[in-house]
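Presenting chain A:
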Amino acid sequence: MSKITLHNLRHSYVPQPAGPDDWALKELNVEWSDGGAYALLGPSGCGKTTLLNIISGLVHPTKGRISFDERNVTDAGPGERNIAQVFQFPVVYDTMTVRQNLEFPLRNRGMPESEIPKRVEEIAEILDLQDMLPRRAAGLTADGKQKISLGRGLVRSDVNAILFDEPLTVIDPHLKWQLRSKLKELHQRIKVTMIYVTHDQIEALTFANTVVVMHEGTVVQIGTPVELFERPQHTFVGHFIGSPGMNVLPCDLVNGAPHVAGQPVKVQTKASPKANGQRLEIGVRPEYVRFADSGVPAKIIKVSDVGRYRVVETRCGEERVNVIVNDDMSLPADGAHLQFEPAFTGLYADGWRVD
Partner candidate 1 sequence: MRLRWLVPTLYILFLMLPIYWLVSMSFKTTNEILGGLTLWPKNFTLDNYITILTQPVWYNGYINSIIYVCMNTAISVTAALPAAYAFSRFRFLGDKHLFFWLLTNRMAPPAVFALPFFQLYSAINLFDTHIAVALAHTLFNIPLAVWILEGFMSGVPKQLDETAYVDGYGFWRFFVKIFLPTIRSGVGVAAFFCFMFSWVELLLAKTLTAVAAKPIAATMTRTASSSGFELGLLAAAGALTIIPGAVVIYFVRNYIAKGFSLGRV
Partner candidate 2 sequence: MNEKAPYQKGWIFVIPVVALVAFNAVIPLMTVVNYSVQETFGNNIFFFEGIKWFQAVLTSDRFHAALGRQLAFTATILAIELPLGVAIALAMPRKGPWLSVCLVLMALPLLIPWNVVGAMWNIFALPDIGLLGKTLNNLSINYNYTQQPAAAWVTLIAMDVWHWTSLVVLLAFAGLSSIPDAYYQAAKIDGASPYAVFRYIQLPKMRRVLTIAVLLRFMDSFMIYTEPFVLTGGGPGNATTLLSIDLVKVALGQFDLGPAAAMSIIYFLIVLLVSWVFYTVMTRKEEA
């Protein structure tokens, strides 16, 4: 087990990268501490899988360095890195039984025969595979096969890290829950670094202690679920996490204070914002917006009842602002005004949070 560090990592799939669009991964410096449970969250095509494959050694980065503890492994193959990886679609060795599938990574690494059965039984028990052990892997359902893939990833006890590439895509929703809790439970038991790639925020937030959010080849924020929610470092994080996502409104500076639609807005920032040609916005989650008698004027467009609360869609000029309102509160008739909770309202310059 070890700490994984990425230094100045960049990757491109084109041989001679020219513009920024050629880089699948732009300059990255990330440290994954030993024993952490990480989620790598981002929309499709943001470079998550590329990053994962670079860590496991399946892809060699164009530039930069990867170290496990102090050892530079940039040029080491996946076999030498002692990493386990589970892929999006189940990979099972069709001609083998479930047991042989689980034994395969152990035998390849020369584990003494006497220890193999014990280890296999252990993993089979965790994944509820005991009854299937003697069966041929080919005949199983998609989620049965994916459990085997997970099992092959987990069966080695000495790995540096276990990487998951959207492993629950093919699993039925009700089993997803179950397997995710299993993984979480397992992480607590064996304390090995786990990196879990997903584009599903719920999956990421429930699995991980630390979430790494990626967008267009860069890491935009690394933080705990609470940090991502309360203090998004980038408007993208605000949009992407939360349902509905953070409201982002363009703002002007009047005498050094941010104003939205002519109304002053208090934001949570120590720095005094300057207008030096940057695009300024304020971001506030719908949870921290409420109706008031004064403030930013808005018009109610639509109300959706989602159960425990209502989501009210309003227009403030051209901009849409969502407001989350409890069921028992009445809505203003027309000519509504919005107030933003200052502690949870951020100022963003060119998309990045000004702290």
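On how the list was made: all candidates are chains of the complex that A comes from, given by their letters.
Heads up, the rule we're going with is that contacts are C-beta pairs under 8 Å (C-beta built on N, C-alpha and C of every residue); 3 or more make two chains touch, one makes a residue touch a chain; residues count from 1.
Predicted, not measured: the structure shown is a model, and the values here were computed from it.
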| item | value |
| --- | --- |
| Complex member touching chain A, one of 1 or 2 | 2 |
| In the complex with candidate 2, residue positions of chain A that touch it | 53, 56-58, 77-79, 83-85, 87-89, 91, 93-96, 104-105, 108-109, 136, 149, 152-153 |
